[in-house]
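For this depiction, one protein chain was excluded, whereas all remaining protein chains were kept in their positions.
Here is subunit A:
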Amino acid sequence: MYLAADKTKPEGAQLEDAHCGDDVDLAAPTTAPGGKWQTFPNSHISHHGAACCDIAHQWLIAFDYAQLNGGDVLTGPRWMREQSAWGPTAWPIHWCEAVGAKTVDCGVHAAIAHEAFVARGVRAFRAQFIQRYSADATASWRQNWGKESVSDHWIDGEAIYHEGNAILIGDDEVKLWDGSAGWWINPRGDAGYGSLAAVRIEAPDIDGFADGLLWGERRIMLNQWVAM
């Protein structure tokens, strides 16, 4: 869920060197579908530029493929949640630290799942979510993130910012993977606890998807927050 400093980031990436919320512009209008995360970028794992990160990255790709067990490449990488529980991550984080860590946040889960999907040959996109929870839930998370001295900028009132993946399953149809939960998000569009308030699918190349992508019965335009 969080952005990290990374020397290897492509040119022109915004918010260079931002971490722990310090330099992130959270002053976006809260009436926008993305709320205070309207311009928030997807989390990015850094590379030490050394063998340590190469090994971790290669291991991730090969291990994910092995875990498919002969199943469909469109199956979610459930093993990642077994390997690394969901919890606070201090950013920036590098591949050699992220892959195999006992606890990681959804930004790490989404970033490594993206690498795995792409390596399988699946057309995948990073996805950002805003979910509705309750005051009790967000207070509990605030406390846990505080205990680890990790920024809780991803919480806003009863809403949270969360990251996942969008996987192309047809010509222009996607399903949305929540790697930290280990499930596909239900496209039925429910309201209430745990429901999806807004989604943003990031696609650097929108060729062929000018009309957005179909998720359940809804069409989602790319690279913008879409309220559910």
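Note that contacts are C-beta pairs under 8 Å (C-beta built on N, C-alpha and C of every residue); 3 or more make two chains touch, one makes a residue touch a chain; residues count from 1.
Going forward, contacts and distances are computed from a predicted model.
Missing chain, UniProt name from the options "ABC transporter ATP-binding protein", "Dissimilatory sulfite reductase beta subunit", "L-lactate dehydrogenase complex protein LldG" or "Diaminopimelate decarboxylase": "Diaminopimelate decarboxylase". By the touch rule set out above, subunit A reaches the unshown chain at residues 51-52, 54-56, 58-63, 65-75, 96, 99-100, 169-170, 186, 188, 190.
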